[in-house]
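Below: one structure in structure tokens.
Missing here: one protein chain of the complex. Every other protein chain is in place.
Labels A and B are assigned to the chains in the order they are written; within every chain, residues are numbered from 1.
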Amino acid sequence: MSASTDAIAQPKTNYLNATHGLKSWLLTTDHKRIGLLYLISVSIFFVLGGLFASLIRIELATPAGDLVEGNTYNRMFTAHGVIMIFFFLLPSIPAVLGNFLLPIMIGAKDVAFPKLNLASWYVYMAGGTFTMIAMVNGGIDTGWTFYTPFSSTFSNSQVMTAAIGIFITGFSSILTGLNFVVTIHRMRAPGMTWFRMPLFIWGMYATSVIMVLGTPVVAITILLLALERGLGFAIFDPARGGDPVLFQHLFWFYSHPAVYIMILPGMGVISEIIAAFSRKRIFGYRFVAYASIGIAILGFFVWGHHMFVTSQSIYSGIVFSVLTMLVAVPSAIKTFNWTATLFKGSVSLDTPMLYALGFIGLFTIGGLTGVMLATLGIDIHVHDTYFVVAHFHYVMVGGAILAYLAGIHFWWPKMFGRLYSAFWSKISAALVFIGFNLTFFPQFILGYLGMPRRYHTYPEEFQVLNVLSSAGASVLAVGFLLPAVYLTWSLLYGPKSSQNPWGATGLEWEVADSPPTTFNFDEIPVVTADAYDYTKKEAEVV
Amino acid sequence: MSSHSDALWAHQFESFDQQRESTSLGMWLFIGQEIMFFGGLFAAYLVYRISNPLIFKVASSELSVLWGGINTAVLILSSFTMAMAVREAQLGRGKKTAIFLLLTLVLGLGFVGIKSIEYSSKFEHHLIPGQEFEWHPYNEQQVAAYEELKATTGYTEEFIQSRMELFFSIYFAMTGLHALHMLIGVGLIIWLLPRALRNEFNADYHNPVECFGLYWHFVDLVWIFLFPLLYLLGRNI
Partner (left out) sequence: MSSSSDSSHSLHIEPISTYLGILGALIVLTVVTVLVAYEDFGHLNDVVAVGLASTKATLVITFFMHARHATRAVKWTLALSIFFLVVMFVYILMDYYTRGLLDVFGK
């Protein structure tokens, strides 16, 4: 990290030390503190989900089912999926970085509804508690998708408790999204027009729209599942005229757009970082902004590609297949524009940038295999194999988690006013990239060779690739643990950060202090320039 | 500005106008969320309706058009009183606001009361899904419709029984969730009433009443669609 030599001026009272005591945190309405509450919670859930992932990889190191029984294995991969998706990936960037940065980046004192914001954290924790109770009481064996009729009629695991937990958590997501949409519409500082907003805000806006309009559909679906399981209603039960495929329609109507809830904010983070470390305005700013909205809208048109091998009509399959490929267009626009931004930029390879470059590569692989899977013929061959597992991990881990880590490293000095070790953070970025590829690339091959997902045993010829994958997972785990160590060190002993250690543009760097004061700004700033005005900034320096 | 207004003006906003427009947009987004929430239910209804058009017609004739119709009128009337309550709040007339809120409350409870009468008759007829569900044609018209259904389609009695259960599952899911929204609304009126009586609302600050009004009208909207889709099928056979 480029240690700044000018005198470090930090505000005496900031949002961290303005008030003291546990109560001042648990009852806070400050968006920055709520962001930190989320940071702590999602980190805990990430560790839990990672623990289950480790158990899965240990079991799969040998072909025989020697660590756990099949039944336990089912509960392990369900726990991994449920925790990682509902309690880590969905809230990670929006609720942590979004909460912290969104008001500052648009020049507002807070989000539009601060109390609702706090409520969303409590709702999230309540949902998490229910789901944890389900895990402790024996777990769930349905997979994170809760497909009927297994989940509603046959499974003997804690489906009800977990369903209640996920139903509740959904509302936390809705409240966050609602808050952000209103904040972006109504709270922008004077001069902060729509097309002067940083692209992170555009990503958050697109995400929030999906959160508000998609999440309720999965809520009602889970409620119907609970009515069938708990009260014996006939909704999805084929014996009484119900259609399990309807469950899948309703489930994926939300759960496919949910993938974009996870990736769109990540794309926003990457846009910020690529611009800051290339010292250039993002190439084709408007196209990147529109692409976010395009992905959010198109995302609602493609859910049927999860159902190519169900009884869904073949004609629907064709339509969904073509529409799915269309999503590649806005995604490609973004990727090309990032690379075009790098072109002839003065690129510096600081830690956030390393993560961001990793994101671009891995997301591209994840996205392109997505187009492969959208092809009806290929999908029927690789459906429910490790090819699919590898694909979505490239998007979710290689995309969303790398973007989350990139964002945490980028804004850490702003959040806590302290710097972290440049050396160790670069090591960690490298370990995550290498470990990730070692874990998941073999799974593409495994899947293509026909290894199905969700089994705890496999034929011996798959062992070499599985051992590679498990070895990669341990490298990845070290890569994820390192930040926990050096970031904690930075919190306690890290050197103080200046207001703008990266020399980046944006209200959060140029106007707000590090760490910001409770109301972010002494007076509401007036914005007079476009986002990423790096040419002007460089001129000032000269 | 009086200190009284200051308390109602949240720190993050620059003006009452901004505050009002923000809460209104927030509430509309919540309504959008509700549209999608009930939308999932309507999608399930649609799918099962087109898969079992004839059985759903016979099943629908089990419901009382009279009670359903009265309830529709009650809800529409309550929507009117709610709109009036918002108007009085905008004009800053606390007492009148409270009166219209109270009327809305009474009508809302009336709706729930009628609904529970309907539910109890379903209970007596063993039409609660999952709880020893057993459908019997109960009048000549239904017997005739039932016999015709069996004759024209060749469905077995068991088959028809199971699809009847499907209809009543959808019926209870939809109307139950709607009634739950009504009850939540009633609770919110009880929270608003004393505030109206304390004269808290005026042209600048009436967001709580306005937002609650939007909610109440939305619940009315859902019923406007539920009534023909559930109660009025097959009245012409």
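Rule of thumb we're sticking to: a residue touches a chain if its C-beta (ideal position, glycine included) is under 8 Å from a C-beta of that chain, and two chains touch if they have at least 3 such contacts.
These numbers come from a predicted model, not from an experiment.
Contact with the chain that does not appear here is found for just one residue of B:Ala10, B:Ala83 or B:Val186, B:Ala83.
If you put the hidden chain back, the residue from A:Phe52, A:Phe253 or A:Trp502 that touches it is A:Phe253. When the omitted chain is restored, the residue from A:Met204, A:Val217 or A:Ala531 that touches it is A:Val217. Even with one chain removed from view, subunit B keeps its contact list with that chain: residues 1, 5, 14-17, 20-21, 24-25, 28-29, 31-33, 35-36, 39-40, 42-43, 46-47, 50-51, 65, 69, 72-73, 76-77, 79-80, 82-84, 87, 90-91, 203-204, 213-214, 217-218, 220-221, 224-225, 227-229, 232, 235-236. Touching the omitted chain from subunit A are residues 185-186, 209, 213-214, 217, 245-246, 249, 253, 300-301, 303-304, 311-316, 319-320.
One rule holds in what follows: only the chains that are shown with their structure count from here on.
On subunit A, the positions that touch subunit B within their shared complex are 103, 108-114, 116, 174, 177-179, 181-182, 185-187, 212-217, 219-221, 223-224, 227-228, 231-235, 239-243, 246, 249-250, 253, 519, 524.
Of all the residues in subunit B, the ones that touch subunit A in their complex are 10-14, 18, 21-23, 25-26, 29-30, 32-34, 36-41, 43-44, 47-48, 51-52, 129-131, 162-163, 165-166, 169-170, 172-173, 177.
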